[in-house]
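Every protein chain but one is kept in place in this view of the complex.
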């Protein structure tokens, strides 16, 4: 993690987690701060979370608030796989690139198997090829256990529902379970325009990492369990993983505020719209290659190093994911002026480099 | 965890984690909610935590904010022990009774070895006896790795500094490291009247679980590392354990507010004073046996079940730790009237049972 | 493990694993050394083991040959417990005293809970008391998962069948599974005079560590699974634990020879008879206290250090388990002269010390 030296005044496209939290969520947390409440989730806020999310997903779901997306992913996958199991994921997946072996840790040795596809997606034919060659039932082979789909993907693309269904059907045909890493689930939903149920269990998802932090939350994400047989053992695992707050109400209050009055979808729609504004602006800059379609709130651009140097000098801050790959993330509370500054800097530095 | 059916009006002595958070901490968290900040602890709040705690402990310490005390304990112990190591703890220790095998999980199979003592303490002679019989260097034996001291203990007692030193010297003589579970560290400090440094590294402690939640915090505790060679690998372990928030500033802000202007010690002193008020009141109730000396904010009383039944009917809520053992915890924001209600109910029900 | 400096001529009571292997077993291993055979247990010797053991136990059992008793125990227990589970065992149990945290390793953090009893046994009332206080379903508590019984015990005693049944019924009432550590199972069987079935699954045992090494084997023990739902996942776990030999036939041949024509019971009966000869000899030495009844092939005697010093000078080698506790183990291929030498040395040194 390179810490960029920031100009006095700069425009921040580093990440959705560099941003502030939604004031509604902070207010709700503060409002929960009165009176006593039973510990470890036996409080009325957490009870309400279970009800509210069950309404939201049109199904009796079990919700486990946890501190981070890494915890959500690793606990979810550990709940789906025996220690000798294999989890299939994209080479771009957060669990592969950015979680410091958390899946192996929580899963007592569970292995990640990489499956190719475009833009951080898994391609169904590639998954099929991998599964066919897997050696089902062979005791010396890690056995297919779970499929990990990141929605939106780590390249800013969004799986269409038919793509999700094709993958989950294949997974289930091999008796695997399906985990959706929804660190940017709201952004995907805003893009797809479907219901939360349609995007998840109706499309074959068994467990969802429900991201909050990147879209206006602060200290809490959640695991949402759709399928049977998962939640009961998971309730022990979250506890032994140190992921159950004794003062759970302050986490539950965040989750409640996040989904209250559609805040999560409003936030996501705003962030996506800013990314779309970049997308539109790029049409006037034909030399710039998008590394993936811009479908959520992340923009990946292939840019010469000199152009990125110049943009940084202009006070545009962002992450360089490779020598010629820049990532620009739009936050729910970003604004059009920031996008326009980004586009102007990009234009200027492209001209200079030409 | 039995969820008590609470009367409309009740007096809550269940736990320090059933209470609200200190408004100063909630305010600080809200105040951090402005502008952008680098993720994962590369922000100025977290940097300030490192400085502020180093001043507080009169030593360059490394601070790892984590979500829960269980995470703090298990990560700290895993940083001190190889997988074939043994952690020595009291049979009353939280890591033994209440953390769902977290030490074994984070430590890849690390084992707890129970050592007796009074009131949740470990007695130095008992530790010595255990160590002598341990089989140092014998490959089929778990090897002494870490000593776990809970300060204040899980029975509400407080180790004197000479007791701590005797134990840590013994531990170090056996090449063990020392972990202090300070879930109620502030309460112990308020009792001891010594400096944080005197209570920890000057007394031989290598790593501290620095409790915040029970004394006015909400969603954050911390690991404080005093000794060399521990922090660098731990920095990876906290990350793979899903215990590093991307929006770390909201955790760091809690820690800063907690120690600002001695808030933590003021809170602890108030909770301790309420427990002392119970202690004083018990002098007029000679039939009641304290299960441990009342030295912090917890009160353990041996009581007939009928007396406890009656108290619950009176609206006094608390935890029954055994058929004839009740635990009453004083919160930093409890008050004298609550204590007096407790004492009155106790007196009334003792008379009725007599 | 102290390596005793041995006299030129000495009498060896150190352990049953210091002895040579039964020639029948070595011969069988050598006889298997012809032609080719499919690897990893897909050979006719291993197939025959499954059949032969199923006849022996009067039930379709699954047998997993493994390298050591530690592997057998740890894999068996891991197959019975989730990572947050508790395994109940005696403080004298081999899994507690002598396996270097193997249970925690194979079980991803599984915890041992010690339950008292006489002579290395678990007492049913003590188990009941522990279970009642356990906190079933409480997420912060390790949950009862498996009961570990060592038969014969690590103190040389043998559970009566009614004792076993009382314990397994209690365990099953709490939805636990039962593992029998049968490192000296043959010695127990020889003592009890019952069938293998009566000693195990008919008495409520779910999985057995079937000891071979201590009773004439050399490089192979086995796990025998009686109950459903255990063998299939275990088949993966043994493989990932590096406990499946590619040339399995040489392990299977050992197991076949071990049970052929009752060799195992003959060997055990001889070792037990030697221990009984010591027991008888002790009647003439009223000052010597047996630490446990002598019911299998191990003898534990409380002896003054000077007496043990003298015996060692006499060339009697054995293990000192504590400053005043000596362990003397009779091997299947020991003889009466050795026992008589032991008794003579004991008599002489007791007189000298008197």
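The letters A, B and C name the chains in turn, as written, and every chain counts its residues from 1.
Simple rule for what comes next: a residue touches a chain if its C-beta (ideal position, glycine included) is under 8 Å from a C-beta of that chain, and two chains touch if they have at least 3 such contacts.
Nothing here was measured: the structure is a model prediction, and the numbers come from that model.
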From A:41, A:104, A:120 or A:242, residue that would touch the chain that is not displayed: A:104
Residue of C:53, C:185, C:226 or C:245 touching the missing chain in the full complex: C:245
Residue, one of A:19, A:39, A:65 or A:83, that touches the chain absent here: A:83
Residues in chain A touching the chain absent from view: 1, 83-86, 97-105, 107-112, 114, 133, 138-142, 322
Residues belonging to chain B that touch the chain removed from view: 40, 82-84, 108-109, 139-140, 143, 233, 235-240, 244
Hidden partner interface residues of chain C, rising order: 1, 3-4, 12, 14-15, 17-21, 23, 26, 29-30, 33-40, 42, 66-72, 74-75, 99-102, 105-106, 213-214, 217-220, 236, 239-247, 250-251, 331
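Heads up, the rule we're going with is that only the chains that are shown with their structure count from here on.
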Gap in Å, rounded to a whole number, between the CA centres of chain B and chain A: 34
Mean-CA-position distance for chain C and chain A (Å): 51
Inter-chain centre distance, chain B versus chain C - centres from mean C-alpha coordinates, in Å: 41
Where chain B touches two or more other chains, by residue: 1, 99-102, 105
